[in-house]
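One protein chain is absent from this view; the other protein chains keep their places.
Labels run A, B and C following the written order; every chain starts at residue 1.
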Amino acid sequence: MSNDRPGKVRMMQGNQACAEGAIAAGCRFFAGYPITPSSEIAENLSVMLPRLGGKFIQMEDEMAAMGAIIGAALTGQKSMTATSGPGFSLKQENIGYAGMAEVPCVIVNVMRGGPSTGMPTLPAQMDVQQARWGAHGDRGVIALTAKSAQETYEQTIRAFNLAEKFMTPVILLIDEITGHTTEKVIIPDASDIEIVHRKKPDEDPENYLPYRLTDECVPILAPFGTGYRYNVTGLCHNETGFPTNDSHDIQCLIERLTRKIEMYEDDIIRNNELMLEDAEIGVFAYGSVARTAQAVVRMCREEGIKVGLLEPKVLWPFPAKAVFAMAQKVRAIVVPELNLGQMAREVSLASECRVPVHKLGRVDGRPIPPQQLVEKIREVV
Amino acid sequence: MDRYDVRLSGSGGQGLILAGKILAEAAAIYDGRNAVQTQSYGPEARGGASKAEVVIKDGEIDYPKAMDLDLLLSLTQESCTKYSGDLKEDGIMIVDSEIVKYPPEGSFKLYAAPITSIAANKIGKIVVTNIVALGILSKIAGVVTEESMRKAILARVPKGTEEINMKAFDEGWKTGEELLAE
Amino acid sequence: MAGEQSASKKPAVITVNTVWCKGCEICVAFCPKDCLEMEGGKCKVARPDDCIKCMLCELRCPDFAITVE
Partner (left out) sequence: MFDYLQYVRQENFPHIWCSGCGDGIVLKALIRSMDKLGLSQDETVMVSGIGCSSRTPGYVDINTLHTTHGRALAFATGVKIANPDLNVIVVTGDGDATAIGGNHFIHAARRNIDLTVLLYNNYIYGMTGGQCSPTTPRGAYASTAQHGNLEPPFNISGLAIAAGASFVARGDVYNVKKLETLIGKALQKKGFSLVEVVSPCPTAFGRRNRMARPVKMMEQLRDTVVSVEKWEKMTDEERKGKFRTGILKDIEKPEFTAEYAKLIEKMRPEE
């Protein structure tokens, strides 16, 4: 939102910024299914993609949309889908597939409240743990978040970059407030945007192993149709890509799927800190709630309460180190969120009982206004 | 400038979300400040109480929803009753005089004009009610320049409707002047 | 395919890959000339000279185990 960056200034909704970010990242395939409050992402891309020679398709259901983007990604296209809570649940099996088969793609979830159909038109942050553990099985997960239209634009690009770099589905969690808030977005020149493309194999097709074990832990999958014929499966497989029941191969695979994210945590995780150096009360807030928290840090400082903010831009992998560092400095941590403590739980774990962690969970479909958080902090003090 | 919080309320289908976007763009793009526009809506595409909110500020806007309202526009009785609680004591309330028969009492300044009728009768198109309202509120609030409002409207309205929308804005602006003079 | 085969006068060479054969007996049961037999749960070429190279055993073998030349 700072005005000093070069670029073109436009007013847009978070959902539109997401579509613009996808295009800037090189996304040329979108498959989706209508669901409030994410539908504007699909609507915008249905207009933009064919103009760029890209492909848009509204599929028959959420599972189909997720399957279609995996299929498209295997041809080398950067692919995306967008949904909201119930649709995210329906996609989980195929998100797990993309994790297992190591197919890069981006899933945007404009969160609304649940369980079930819950609150279609109202904001919530209730899918934070679903993003981590929604699909069955064990693997590393990358999930980003954003609090404004500008950040949504930037984080959508980053989601594609991380997907391509680590060959994995990447989730972007925004909420109804961010998705539907119209505000300034500074669109940088294309030359100023860092774009990552997945690696291409450099060996002959005869020697090619799609899931070759390397120190990097990230496979190199050749796009279908480029002369490298291999098999992709959701079953446990070995380096060849064919299914296996070999205990060693299976153990290696599942461990690698977790390790390939864990070992790069420091590169992936990004946090924003506000007045944390001398803070006595630490606030941990993400997504649209981080905006409330920013306002509250300033309001409390005016009152003489030393509050600081730790705002993660990446929810998974969880920024445990930053939370632990904060826990060593402050007297208490407050976690305001639009759920009943999904991240507060992680914060408690990461702070290793150094300080009390106070939850402020609002689940009535309304944002947390600054006054409510200020009162909570006064109570904690 | 400190935050200026505006809420445009009425019923779904009156074009208040578009009006909110226009107001925000006038402030942010053409006046070069910051503005955020948010909305709150129910499952109905038409009818029901609906609101669009705009926060205007020179610096970064953290909390994006309107808090203490500087200005409330209400085009229906239901929305006026439901959404007027956050209006500041010295705030501004603009209502459709023919529809909002029972505005709440308070120390705020109340301006009432037959906004819907102006659109329907003087302009001849009820769909421009939102633009008439924008004309009135931008004159009364004085928070966005007239020139920027005109540019923002022209950039947003469908091609071929520029003239009628400008006419609606002029009429609203004039009504605003009259209300201020009273 | 059948036309090519009948034009050839060479005797048929029927090969069975007994590692791949799963002994379903389909080839044996539907050979019009009764050239094949089962032996130890696998297909065995018993009377190759009777083969008319109709190819049906090869076409119907689910296991990719029979070829006729």
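Following the convention adopted for this analysis, a residue touches a chain if its C-beta (ideal position, glycine included) is under 8 Å from a C-beta of that chain, and two chains touch if they have at least 3 such contacts.
All figures in this text were calculated on a predicted structure; none of them were measured in a lab.
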Displayed partners of the chain not shown (whole complex): A, C
Identified contact with the non-displayed chain, of A:Met11, A:Leu45 or A:Ala72: A:Ala72
Contact residue for the chain not shown (choose from A:Gly7, A:Gly227 or A:Pro356): A:Gly227
Touch list for chain C against the chain that is not drawn: 1, 19-20, 22-26, 29-30, 56, 58-64, 67-69
Contacts of chain A with the absent chain, listed as residue ranges: 28-29, 31, 50-51, 53, 55, 57, 59-61, 63-77, 79, 93-94, 97, 223-227, 229-235, 242-243
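Here is the rule we go by: only the chains that are shown with their structure count from here on.
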Computed distance of Cα centres, chain C from chain B, in Å: 86
Rounded Å distance, chain A centre to chain C centre (Cα mean): 59
Separation of mean Cα positions, chain B and chain A [Å, integer]: 36
Residue numbers on chain B that touch chain A, as the complex places them: 20-21, 24-25, 28-29, 34-43, 60-65, 67
Chain A residues within the chain B interface of the complex: 1-3, 9-11, 120-121, 148, 177, 180-184, 288, 291-292, 294-295, 298, 367, 369-371
